[in-house]
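Dropping the structure in here first, questions after.
Partial complex: the chains shown occupy the same locations as in the complete assembly.
Letters are used for the chains, namely A and B, taken in the order the chains are written, and counting of residues starts over at 1 for each.
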Amino acid sequence: MAGNSIGKILTLTTFGESHGEAIGGVIDGLPADIEIDFEKIQKELDRRKPGQSKIVTQRKEADKVQFLSGFYEGKTTGTSVGFVLYNEDQKTKDYDHLKTAFRPSHADFTYQSKYGNRDFRGGGRSSARETACRVVAGAIAKQILAKLGIDIFAYVDQVGDIKLPEKSEINRSFIEKNPVRCPNEEYTEKMESLIQVTKKQGDTIGGCISSVISGVPVGFGEPVFDKLHADLGKAMLSINAVKGFEYGSGFKGASMKGSEHNDLFNKDFSTKTNFSGGIQGGISNGEDIYFRVAFKPVATIIQEQDSYDTEGNKIVLKGKGRHDPCVVPRAVVIVESMAALVLLDHYLRNKTTHL
Amino acid sequence: MAGNSIGKILTLTTFGESHGEAIGGVIDGLPADIEIDFEKIQKELDRRKPGQSKIVTQRKEADKVQFLSGFYEGKTTGTSVGFVLYNEDQKTKDYDHLKTAFRPSHADFTYQSKYGNRDFRGGGRSSARETACRVVAGAIAKQILAKLGIDIFAYVDQVGDIKLPEKSEINRSFIEKNPVRCPNEEYTEKMESLIQVTKKQGDTIGGCISSVISGVPVGFGEPVFDKLHADLGKAMLSINAVKGFEYGSGFKGASMKGSEHNDLFNKDFSTKTNFSGGIQGGISNGEDIYFRVAFKPVATIIQEQDSYDTEGNKIVLKGKGRHDPCVVPRAVVIVESMAALVLLDHYLRNKTTHL
């Protein structure tokens, strides 16, 4: 059943296999008559693209987006936006050995079993390449939210066991200046060297991304099932490799007492603390929204692993050399993009609360 | 905008305020011609209902469900199922002092700001009373899943700082025999006494619930946005007081290496480990699905708290005596119910994968 769309008023529908002709999508429900800076969209794509630093995959993908509709003279027209990114680096033969292989902890086995037919090349539809489409749509949403005073940023706060301590300094301007996208110089170095070591071992490592959304007015979120954080959670969990989502106090909140956790009001209805994470009863309360997303280590490792092929024969697999040792640096912009799509959708939904 | 429905092929739409006339809902898309055991539904409701033990709220609510449609001679007819639970314990006056109060970390302020009008009594629509409707629908879904060999259970694995260690014995039959719904006798006692102490302090405490789903065939889940775990995550995050969701290795997966985390296959395509949590590429792989949900402490405490009223006047609030000191024991069945709804919806979605 159709499952390649997200959003209610603003929707993104994507298509495309890692090594097919192209990936792309349709953005529907964008507000009309808004000027868009197309260079900014490409810059966002560049934050996700392979080969941007030594600690990410060295695949060569230009990731140039072409818009096919929905704009006129640089402005949204309110009609659906079609876009494509043609696949350039289609070294299909690189993948021939995987035609009948089931790689451990990939989607090979589940796709083959569910569909009975799959494009195995580079993971086909299950490849994280698909997330480039999310970045295209998210980059547009982010620009529009900025006009509303809503600001979203994300950063890496954990790589393997190296975790930014809770009250560390968050230097936002530093995030894009280092290949890890960590906002703290000291921890950046540690994380980077862990990724380097892991890479040399032919291994991969997991990590976490935190995101902060500020400037959200009171009122985004629709009880009871479409709570703002429930939609954010689904959006994050739909990103490849994500294993967990928490917002506000998150899992730590489970250890807390009500008397500690309650966010007391100031006279202007801001709150003295923000364990709620900017959302109460599923609706934004005007405080910063913040959440955290856990990513598992990339499944492709440059080490020999036992596995089985589609016929049940034992095989030995070893990844080839152009994979990410750690996915989080490139995933920062994906997290921001999905957050932007959810926020803009809920901004529009909230416009219908009153006559 | 409409936000009171969940599910695509099987949908649940709910309505009702805590102290209004009734709560209830419509279950649409149930498969036809299936015999339902109505007593089992009531038993599930009893697992959620107030007053069931000393460590939960002592409110008196019978929580009797009345079905108004959708069954004939004990079987589903494939038409929509309407149901209601009339509110009996409507001591409206108990809530008069809250008419203009904004309680900290409740949804009072956000609902009032968003809607400009609200039923403040007992939290109105934002009250967890709404979850009784989820249990009604979930209890039906669970029965149907059982016919398919799919089994769901959940249990409390953390209350405050007391956390079931990772490899503890899980005695499933013990879960419903203790008021905490912990599957381990030793930890049950610790958790229960922590709840008792917290209650005496007029305070509340958070906790976590784990759930295991077994018997799920390969193939549930729809890439790319409606991944099975993304829909499970949204369903859990839509439950009142939930702050986090993780599945499989979860947040711990962020610390792991690929070489540890990869689940190697056995010859029958089962896996030697299950860090994937039974889902790969968003699609069930036949292994047990397991996930964990974090709940914050209940916001209503029996202690004085400073706050403000709707006019911005400073006030002092103190909760009255019939609230849960810890929500997780009663939430176990809610977690199971939401899991059942998601699973049955995805079972039905997966039926359309092939001609």
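Definition applied: contacts are C-beta pairs under 8 Å (C-beta built on N, C-alpha and C of every residue); 3 or more make two chains touch, one makes a residue touch a chain.
None of these values were measured; they are calculated from a predicted model.
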item	value
Oligomeric copy total, full assembly; chains in place: 2	4
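Here is the rule we use: only the chains that are shown with their structure count from here on.
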item	value
Between subunit B and subunit A, distance of the C-alpha-averaged centres to the nearest whole Å	26
Interfacial residue positions of subunit B with respect to subunit A in the complex	1-6, 8-9, 14, 102, 104-107, 109-111, 113-116, 125-126, 130, 158, 160-161, 198, 203-208, 218-219, 221-227, 229-231, 233-235, 237-238, 243-251, 253-265, 267, 269, 271, 275-277, 280-285, 294-301, 303, 305-308, 312, 314, 349-350, 352-354
